[in-house]
Each structure stands twice: as C-alpha cells, then as structure tokens.
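Here the complex is missing one protein chain, while the rest keep their positions.
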Amino acid sequence: MSPTQVRGKVVATRRVGAYHHLTIAAPGIPERTRPGNFVALAVGGPQTSMLLRRAFSIYRVSEQGPTGGTVEIVVGVHGKGTEWLVGCRPGDVVDVVGPLGKPFALPQEPVSCVLVGGGYGSAPLFMLAEGLLARGCRVQFVLGAATEARLFGALDAKRMGCPVTVTTEDGSAGVRGRVTDVLPELVRRTSSEVLYACGPMGMLRAVSDVATAEGAHSQCAVEEAMACGIGVCMTCVLPVIGADGVTRMSRSCVDGPVFRGTQVRWSEVGTVPADTLGAPKVGVR
Amino acid sequence: MSPTQVRGKVVATRRVGAYHHLTIAAPGIPERTRPGNFVALAVGGPQTSMLLRRAFSIYRVSEQGPTGGTVEIVVGVHGKGTEWLVGCRPGDVVDVVGPLGKPFALPQEPVSCVLVGGGYGSAPLFMLAEGLLARGCRVQFVLGAATEARLFGALDAKRMGCPVTVTTEDGSAGVRGRVTDVLPELVRRTSSEVLYACGPMGMLRAVSDVATAEGAHSQCAVEEAMACGIGVCMTCVLPVIGADGVTRMSRSCVDGPVFRGTQVRWSEVGTVPADTLGAPKVGVR
Amino acid sequence: MVTLEPDLSTQLGHWELPNPVMTASGCAAAGRELADFFDLTAIGAVVTKSIMAAPRSGRATPRMAETPSGMLNSIGLQGPGIDAFLANDLPYLKNLGARALVSIAGGSVGEFASLAARLAPEFWVAAVEVNISCPNVENRGLVFACDPGASSEVVSAVRAELPARVPVFAKLSPDVTDITTIARACVDAGANGLSVINTLLGMAIDVDTMRPVLAGITGGLSGPAIRPVAVRCVWQVHKALPDVPIIGIGGIRTGLDALEFVLAGASAVQVGTATFGDPSAPVRVLGELREALAARGIKRLADVVGAAHRPVEDAR
Partner (left out) sequence: MVTLEPDLSTQLGHWELPNPVMTASGCAAAGRELADFFDLTAIGAVVTKSIMAAPRSGRATPRMAETPSGMLNSIGLQGPGIDAFLANDLPYLKNLGARALVSIAGGSVGEFASLAARLAPEFWVAAVEVNISCPNVENRGLVFACDPGASSEVVSAVRAELPARVPVFAKLSPDVTDITTIARACVDAGANGLSVINTLLGMAIDVDTMRPVLAGITGGLSGPAIRPVAVRCVWQVHKALPDVPIIGIGGIRTGLDALEFVLAGASAVQVGTATFGDPSAPVRVLGELREALAARGIKRLADVVGAAHRPVEDAR
C-alpha cells in the first residue's frame, strides 16, 4: 500500500522499561499498515539541524480515535533525534511518513510460528501475531534483551494467550542467555515452520541459521541506517540474493525491511561481496 | 559590572499587545544590571541550526523570587529565533548571558529628562526612570509606535506618576504622528536637559537632532545586528566619534548600546565614513 | 486589487520549462518512488540519479552520516547501468509525461560519449546533465570537474553525440580554487547550461570506533549547511557568464531558498537532500516560490533572475 505524509500529533507518551511508548495521531496511516511496516518521523522542529527522518517499526495502529487514527511506536533513546522525540509532549506536532517498507509475508496455511524479538525489535511482532492468529496459526514468542529493562512486550504476548520464552543476557529476567539458546529446541518442540524475527543484525543472522538448520522459513526485519526511508537515496542497502540468484545491494527501506533469511548475505552485511552485480573489480577502484 | 552566563528558566510568559513579556529566572544577573543593559539569549534548543544569541533590553529585574533573581524582557517576533523564544513555556531552560553593554549615563544634577521609546524600545526606559526619579530628576515619557498594539509601557509610565505623551503613526492611540512631532515642544516646555532614547535608528537620529537643536544632551541606545554580544566578533559596529575627535567603527555591544547622540554619525551608519580611522583609501580596496 | 498568479515559466537556453523546480540527481532515484507523494509532472523536471554504462554496486555501508544541517553520502554511484535504466526506469517517466533531465556519469571520456550516444535516440528526453564530479580512471582518479581540460573533453564528447535540440548541462563541483574557470571551459566545449553545485568533499569520524564513519572514508556534503557556498558559486558563475543558463543547487529547502538562488542568477533550481526529510519538498518549494513571488509583486520569475547583481540605485 502506498505511503502517505501527514502532520501527526502526539497523543500520549509513556515510559516502558528503558523505552518510550508514543501514540501519535496520524490519520491515513493506520488503515494502510501491515505488520512489519515502519514509519519515518521528522525530528527536532522547524529550525533543527537534523535533516533526516528517523525510522520506527509500527507497534500498533488504531483506525479510530478522538483525534483520528493513531500509530504507536516504541522508542529507545539512541542519539539526538530519539532524545528529542521522547521529550515530546501531548499536543506536539510530528510529521509522519508511512506506512513504509515491505511487511512480513504470512503463511498460506495455519502453521506453527515462532516470533523472535530482540529489545525494541519485538514491537512489530504483536500486530504480526494478530494476523497469524486470525489465520489460525499457532504463535509462540521468544523475547530477548540484554537486561530486563530492555525487554519489550512480554505482557502483550501473554495477553494474546501466546506462550512466551524470555531471555536476558544478564539473567535479570527469564533464561540467562540469548534467544538463539532456546530457539532450536522450541522450533523442534512446536514443529514450527516459520520463524519471524526483528532485532539486531547478529540476532537475525542467528535466527536465519536456526531456521535453515531446522528446515523452517524465516522472515527477518533488518535495521540499516536510512536517510530517506522511501527508496530514493540508496544509503540503506545490504547484499541480498535475488530470485535470479544474483546478489544486489538492495534497499532495506523499500525492498525490505523484511527479507527472507536465506536472501540476505548476513556475514557480508557492511561489505560489497565480490560477486555482487556491478561490484568493483578487485584491484580496480 | 562584568557579565555572567547562567542557565535561566522561564518563569512566566504573557502577551502584551504585539509583544511577549517573558520573565526568566537568571540568578546573578539582576544584582549586576543597570538601566540600558541587555541580555543575550541562546535560542532553539540543543540541536538547533541557530548558532547565535539574540539580544534583548532588560525591562525589569527582581533580585528575589521563589526561583532566584529574575530578568524580564519584552520580545517582538522578528524572525525564527524570536519565534522560538515566544513559544517557550514556563519551566523551559534558556541560557542567558548578561548584563551586557554600557548602561545609560545618569545626570549628576536633579534635572528634567524626556525618555523616548519606539515600539519595544521603551522596555529599558522604566528602570532608567526609577533611577532618575531616585536622583530627584523630573521624568516625562514620549512613547511612539506604528500602531497601538506596538506601543509598550504607557501604563508603566503612568503607574510611576510620570507624564506620558503617546504617538502612533496610524493615530490608533494618542497623537497621530511620530515621537519627534511632539518632542521639541515638550523639551522646551519642561526645560529638559537630557533626552534618553531607545528605538529604531531613524528615531534615535531624530531625537539626537532635537537634543542638539534644543541644547540638551542625548543618550541613545542603538540596535545593531550582533553575533556575539560580548565584544569579540566585530559585527555590531557603527561609526562613532571618540573623545579625541577621531571616528572609529565602534562595537555597539560593549562600547554601546548607549551612546551620546552627538557621538554617532547617524547619517553614515551602515557605511564606513572616509575619515574613519583605517578607512580604505578611495580607489583602493 | 486582484493578485495575479506569477508566471513561473523559465527558459534554459532553448529549453522552456513551465516552472523552475526540479529534483536533484541522486535524491529522487528515477522518480517513481516520489510519485506516492506528489505529481511528478507538476514540477519543472525530474532529474535522474547519474547513470553509468555498466551496472554498479556502489560502495559498502555505512554510506551516510548526518551532520549539522547537512549530510554526508558516499553511495558510489550505485545503479543498474544504462541498458537496464533505459529498459526499466526511464519509460516510467515517459509514460507519465514528466520532463526528464537525465544525469550521466563516467570514468572516462569514452564512457560519457557512449552514454550520450545511447540517450540520443530517446527523443523525448528533455535534457542531459553531465556529472563531471567523478574520478577519471584514466588520470589517477582525478575528478574531471577539478580540471578545466578534462571537463572540456567530457562536455564536447557528450555534446557531439546528442542532437542539438537536447540541451546539455555540465554539473560543477565547488571543490575548486576558481569555479568560473571550469564553468567557462564547459561552456566553451558546448555546454548549453551549468548545474551549480554538486556536493562538497567532507568526512566524519566516529569518536567511538575511532574510524571514518563512511565506508568510503570521504563523502559528499549536502543540505542547507552548504547553501551559502552554493549561492556564492551561482553568483560567481552568473557574474562571469551572464548569458549562460544556470540551474542552482545546494541546500534548497524552502521557496525563499529557491528565490535566493534565482536572485543570484539561477534560472531553475534543484531540490536534493531536503527531499529526504520531506518527500514532497520539490512541489512544496514550488508552491512557496509562487507565493513568495506573488507577495513581492513579481509578475514573472524571469524578471528577477540575477536581480541581486543589478547595481544599487541609491545607497541608503
């Protein structure tokens, strides 16, 4: 569905652990949103020195509301733009472009799925779970983070009646360790056929590897630094193998952020693999 | 008195006609302030694209207050910085440098004085009037503006028990016309010996001319675009005749903003008069 | 009194455009993605990402860094190559009826010439922009735009391959001691107009990794940060070559910014980086420019091209 640009208005802000949950009235966006889409927000106000938008996975949408449809996002403070964003107060104006990107692909059959979220990466998984449940899929969550404050959504998952496994690297909640420590066993036990993942690159790669090893599909939502979010700048690329078997530097904002795990050349993200279409010849610059 | 830099906090904002009256807690500044001093405020917040401070005459100060000493200014929206400033809410932080500049010189004798303000230019005149009254001077005000909304302080003047003549160019309040239409007669009638003025350049020049014609002194507070406000950048200069009779490009932020009317080469402001110290030789660049 | 709509049409040599606002090369891909946000036929022209002869992967990531009021990019001219571009990308603009200014880039004079030759039969292409800010592989990677001789060679080669009706714009780099020397060389070589300016060479270092932020080490600086440099370049070029049409580029974000370039001597403008922050920027700038002219009682855009150069009648 094609994106739109709206002058959004902050409706509510709320702290959730280490994150900030923002609800923004952004009419026109909710009805077009599919799970895995993201929004790009202008930050800093009219005289800001920050020119570029910031991308956030859509956590929830609501098509109605006193102020029109709303979009909800979960923001971790990273740098100056997110710092500004979490300082917004209800009533403040935030320009929103969305929904952007390719959403998660849903299975045709009512299969069993594992949804893996790392940190705020779990945000888009709950809309996805709703979609999967509506198709009769079985859904289980694995939510991981460095520490309990950086976990997001365990309650949402429980509220949906889905089994949740939590891992934290410091053991402050759930199993001490990483999501991939518990994943293979869970996939096998639940005979899951699709793994969905959103989180840091290392996690995505590991989930993709587990899927391959267990004979499952994987759908991974990547996070690459983006300047435009709409496909015109070519900054957000990573090496992706096409249907024709050829590797191209693909734009994660329009060709992604969701890719099949097997499409992405995980170990070469950040480089241009030598066999990429149009790669510089060795020794030539 | 040497200036200081403090993290101020907006205490109150209030619309007054076309202007905004801001009260800022800025401990350390009130006790150093003399009438005619100004403050320089940082605008736009941490990630702003606006690098330079904005200068405002000090309208009032109060050495005590629940939040420490406060400074009051009167802001007319001019461009993006003042736009930002008047959007501040109580509690917002504003970095303040002040008090800056040379204050108005007070007469040794209890003479009669006329205080002439144009638009928000009248802001610094009320502290000045207090000082003059305390010395036993007689004080009368002439306040002018393009239109009634752009008048400032007529009530303050009345509250101080001083006679006030108001002029507006459109006749929406007081006498239709300019301050200088009423000034010569008033100076004569009150046998005033000093004219104090703050407002647009054209007005200052006219006040200075009236003073000369009437055999009075004049003290004019100029307003030149400033980058630093503290004397280090050399952007705020105008041609001023020194005690030695030599014209120099003087910094209005530290050598002013108050000058004796006879010191300033009013008709040549914006140029470098040929006889200025170090002026380029004609034909040489 | 009735406020008349200002006449925004503009003339770039023999190329007439209904209005002066374009996208900038590399900031609009080949146009299609922006069609979600505005009507591409509403603006003066769509400028496509510089295309090269062969497909190109571009550089490794990170390819960008945000800087104060600007950004650095080091894309490395990623693109599908001229064949795929003509087959898959350009027809979209043609079918839509948008005016296309096609940007070409090469590593050698020959590559530029062959790109121009491929475009020659595309009779509907409105104009060609020659991106000479590329390293010349045949001369130690020296950027063409930094040398009047190399710039001249590229421009004449391109000019020779294209029919006279297709105007050729040479896009200048600000990273030179004297931009008017390069401008003159390009015009003498047959350029019908000049695109002023490309990005400034810049770089950023990550204070945590202690390495350059960009995989390409240096990158091109764009955005409002560079606007004063771009306005100065347009001013200098217009002053040196008052009859040569100029497309002003660099940090344009609002209609007033566009007007600043027009007053400096530009007959048209391109909106680049601002599109990343606001995907409808080109059409918004056009609307704001129209309003700015109307508010100033300017009836024809053409009347104020270079107006800031006119002698002041009276000193104040």
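So that you can tell them apart, the chains are marked A, B and C in the order they are listed, and the count of residues begins at 1 in each.
By definition in this document, a contact is a pair of C-beta atoms (placed from the backbone, for glycine too) under 8 Å apart; a residue touches a chain by one contact, two chains touch by 3 or more.
Small disclaimer: the values here were computed from a predicted structure and weren't measured.
Taking the full assembly into account, the omitted chain touches A, B, C. When the full complex is taken into account, the listed residue touching the unshown chain is C:70, out of C:70, C:167, C:245 or C:272. Across B:9, B:34, B:53 or B:178, the single residue that touches the chain missing here is B:53. The hidden chain makes contact, of the residues C:44, C:80, C:224 or C:272, with C:224. Where chain B meets the omitted chain, the residues involved are 2-5, 42, 49-53, 95, 97, 224-225, 227-238, 248-249, 254, 269-272, 276-280, 284-285. Residues touching the missing chain, restricted to chain C, are 65, 67-70, 72, 146, 175-178, 200-205, 207-208, 210-212, 217-218, 221, 223-229, 231-232, 235, 251, 256, 259-260, 263-264, 292, 296, 304, 307-308, 312 (touch as defined at the top).
As for the chain not pictured, it touches chain A at residues 49, 270-271.
One rule holds for everything that comes next: only the chains that are shown with their structure count from here on.
Centre-to-centre separation between chain A and chain C, using Cα means, comes to 35 Å. Computed from the mean C-alpha positions, the centre of chain B lies at a distance of 46 Å from the centre of chain C. Residues of chain A in contact with two or more other chains: 49-50. Of all residues in chain C, those touching 2 or more other chains are 68-69, 224, listed in ascending order.
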